[in-house]
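Missing here is one protein chain; the remaining ones are kept as they sit in the complex.
Then we have chain A:
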Amino acid sequence: MGLTLAEKILSRRAGRPVEAGELVVVEVDQVMVVDSIAGSFFKRLEQLGAAPRFPEKIAIVIDHVAPAANVEVAKAQQEIRAWGNRYGCRVFDVGRGICHQVLVEEGLALPGGIVLGSDSHSTTYGGIGCFGSGMGATDIALAAASGRTWLRVPETVKVTFRGQLAPGVTAKDAALEMIRVLTADGATYMSIEIHLIDGAEALSRSQRLTLANLTVEAGAKCGLVVPSGEILELYEVPDWLYPDPDAVYAKEVEIDLSRLTPRVSVPFYVDNVEEVAKVKGKKVDQVFVGTCTNGRLDDLHQVAEVLKGRKVAPGVRMLVIPASSQVLEAATRDGTLLTILQAGATLGTPGCGPCMGRHQGVLAPGEVCVSTSNRNFRGRMGAADAEIYLASPRVAAASAVAGYITTPEELEVSHA
């Protein structure tokens, strides 16, 4: 019987063929720790009486509240730096960027590898064909102490994206459509295996990372995009890293990219996805472009394209936070930032920004935010009744200019 991509990676690592349902203990290539759980991680290692087994396989990223917003956070981050020095683990400090983006840029996540992260969006690594999975502090500490983790080999949902994206439609819209179709628990405990065919292979690394990033919003353990296109140019992809044609899937779904329209996820659940047209006109107080979902250079390019020669509407705050220092540098060099700033948007330090409501753009009661992030749960970005609409960078930028939710195409008509 053939194997899925997740079964291939775990079989390779287990040293024997394994199938969905089996428990395996496997070595991991990289253990990623974020600032917000580092304290718990240290505490668990202490409880274990253990030190990191392979210091070079541990990366701590200061991104969730960077720079520090208060003394508690500053103390926690001070401890991270000291701990990293003591054990010789990599620490990516304030401003380097969001954990997932940084690990990809640094080549610490690679096709065919296994990366565990103390952040649920660790599925992002699947964009390059790396088995990425999020876990809590205890599992992460055990992985750091042992170099291994236990996993139940997941069943797999096959999602096929067919065709080329229509003009004005993005990978974010495709990702949101996938979550709408699968629902928030449609892939719980499972791997989502993404196949790009009939033109969809052209999706870039950045776009694939966006797709894989959102797979956790359907409950997935990992979200693996079958390597093709740009991934084959950028990496030495192992020749075994493909799903067998006779692999067994728990569910199969197909989405035609050429017929997709811009999407928005309506509060307070990510799978509550509508066409932008359905919520058009909703008044907006804040627009946030950034995060591990949509804070990369191509995302900023799309924003700049919409903002060029226009102004953010009076009464709207537009926050742009590049996903990493490399993205910030590239967007500075090519003039993207100037366009964005001239339109009246403001910049934040590369990192997670206000995504989880801790700093840099917390929402007041009753406020509405259009965000390029990945979660719109009640109270996530601040006040309990503030509303978060998840959308693509293009829709976010157009909404900032209009002052209400809309698309760049509608903007052409009304602001011509």
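The criterion applied here is as follows: a residue touches a chain if its C-beta (ideal position, glycine included) is under 8 Å from a C-beta of that chain, and two chains touch if they have at least 3 such contacts; residues count from 1.
Just so we're on the same page, contacts and distances are computed from a predicted model.
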Omitted chain (choose from "Putative ABC-transporter polyamine-binding lipoprotein", "Glutamyl-tRNA(Gln) amidotransferase subunit A", "3-isopropylmalate dehydratase small subunit" or "Recombination protein RecR") - UniProt protein name: "3-isopropylmalate dehydratase small subunit"
Touching residue (missing chain; options A:166, A:184 or A:197): A:184
Full-complex contact with the absent chain, from A:61, A:137, A:159 or A:224: A:137
Which of A:35, A:63, A:367 or A:387 contacts the chain that the document leaves out: A:35
Those residues of chain A which, in the complete complex, touch the missing chain: 22-25, 35-40, 44, 47-49, 65, 69-70, 72-73, 76, 117-120, 122, 134-139, 141-142, 145-146, 148, 150, 184-185, 188-189, 219, 221, 269, 356-358, 362, 375, 377-380, 382, 384
